[in-house]
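Taking it in order: structure first as structure tokens, then the write-up.
Heads up, one of the protein chains got dropped from this complex, but the rest are sitting where they should.
On to chain A.
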Amino acid sequence: MEHWIVAPVVIPAVIGALIVMTMRYDVISQRVAGLASSIALVAVTVALLVSAASGNVESYELGSWQAPFGIVLVLDRLSALMVTVTAVLGLAVLAYAVATGWDQRGRNFHALYQFQLMGLFGAMLTGDIFNLFVFFEILLIASYGLMTHGGGRMRLRGGVQYVMYNLAGSTLFLFALGTLYAVFGSLNMADLAERAQQLPEGDMALMRVTAALLLLVFVLKGALLPMHFWLPNTYALAPAPVSALFAVMTKVGAYSVIRVYTLIFPDTLPGIDGLIRDVLLPASLITVAVGIIGILGGRTLARVVSFSVIGSMGTLFLAVSTFSEAGVAAALYYLIHSTLAAAALFLIVDQLRARRGHSALRDQAPMPGAGLLAAMFFVAAIAMAGLPPLSGFVGKLLMLKAFLAEDWWVWGFAVVLGTSLIALVGFSRAGSTLFWKPEDASAPAPEPYEAEAGAASPWGRAVLGMVLALIVALTVLSGPVTRYTMATSAQLFAPQSYILAVLGTPEARAARLAADAEAMAGHAADHGDDTEHGDDAGHEAEDHGPDHDAETPATTQEGH
């Protein structure tokens, strides 16, 4: 599997560039290339998932640069799961966009879509935290283009908000990374995990600052209160298929939280001492409440669904904030489920807009083909609210079981169960207004707040049906999926295998150091140079002493 790890990043990068350069004005070949790339990505990621399911952690050194210095991509169970979910959703949403003609509303949809996928896969696979920032930027740049795809007054204004919010977030990310580098002198996540364990006490305050800053950045992506303000406008104003794809973008925030706070800053780390849990727990409790109350307050279905996404992100982070094996396993199951449910709901919003011209919740004339759409809405809403028999219920059940071990379980139970009820009320209200109530001519006109829709094509409905079928499949296969997420969680809480895969065993490292020192001695003899240099030269030198000094020039040599 060695070189296949990089394929999910390379395939969309190449295809995206090809689409821009050679297929600019040819709709058919754009569609063929985009869909072919997405199908190939599903195949590759499923193969990666099968390979990672064995429990092996595989590390891929880009350009064969040694691990703490070069950039590595790492495939473990968590990243394999995330890339597979992304690839499957990416294919479904792209098929929907093609079927409904959304891709022809503006230029360069297919290229941007491929770059978006590239950024998502890269962020999920990388083992280097600065590289994580770079892939975040790639996925954000593509998402700016997709969010404003098709243009329009309100969408552009929403786009400006979204871009500015995220630019501020990127700046914060850079501040966090600067602090991180100042404390640790490394950016490789496995290396950081090792160094965090042996950090001198004097640096712990700075480490706490780093951990908190990074958390802010990640929850901004994950739309956790109070960083959620960008989400409702963005999701309601973006083209609906794009919002459906964005359902996985918030999950990148959740992924980063899970990765960084189990690997680098686990909750038991001296100096962290439960800091992350203390922040994440109350914030996610309030987020669930705010999101679900937003469901009741939304005046268009698009906003109702946007707030339900906030609510589900809150639920997800609530399970993550247990930082227990059972909790994170439940969170991962719920992550798959909420991605699919949110995507299905946004596609339903699009189908509704195609018939009505808007998704405002007011009484109006019956529409053609409402029966099927109503049935689909019913299924998706049940899934989102977390009612039996669908996967939302399984996810929440797993969560409640995990909460029992915590001393705040009363809060967890009250919020999760209470908000499920409120979500149910909110979705019932929306559904009955949209599909059942008779026309009321005296009602005020809907707000001109809305995005235009794709065509009401039967193929679009077929894709929508497939997304719903995926939710059903997730429910039926909840046994194997839960076993996989449990194994993932166990792997996350034993990060030694990850560190070992990236950095190698201590013996291998020692052997490599010896070889490097030899090579360097040869280098010094060649140039007749005095290789000694002051220890005040760099921070890394302070931390790692002579072995580190010996290693740096040796790696530079390799590049020549």
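Here, contacts are C-beta pairs under 8 Å (C-beta built on N, C-alpha and C of every residue); 3 or more make two chains touch, one makes a residue touch a chain; residues count from 1.
The rule we apply is simple: contacts and distances are computed from a predicted model.
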item: Name per UniProt, for the chain absent here [options: "Na+/H+ antiporter subunit C", "4-hydroxybenzoyl-CoA reductase subunit gamma", "Multiple resistance and pH homeostasis protein F" or "STAS-like domain-containing protein"]; value: "Na+/H+ antiporter subunit C"
item: Per the touch definition above, residue among A:Ala17, A:Ala43, A:Leu167 or A:Leu417 touching the missing chain; value: A:Leu167
item: Full-complex contact with the absent chain, from A:Trp65, A:Tyr181 or A:Phe378; value: A:Tyr181
item: Among A:Trp4, A:Tyr144 or A:Trp409, the residue in touch with the chain that has been omitted; value: A:Tyr144
item: Residues of chain A (touch criterion as defined above) contacting the omitted chain; value: 130, 134, 137, 141, 144, 148, 151-154, 156-161, 163-164, 167-168, 170-171, 174-175, 177-179, 181-182, 187, 233, 447-449, 524, 527, 529-531, 533-534, 537-540, 552-553, 556
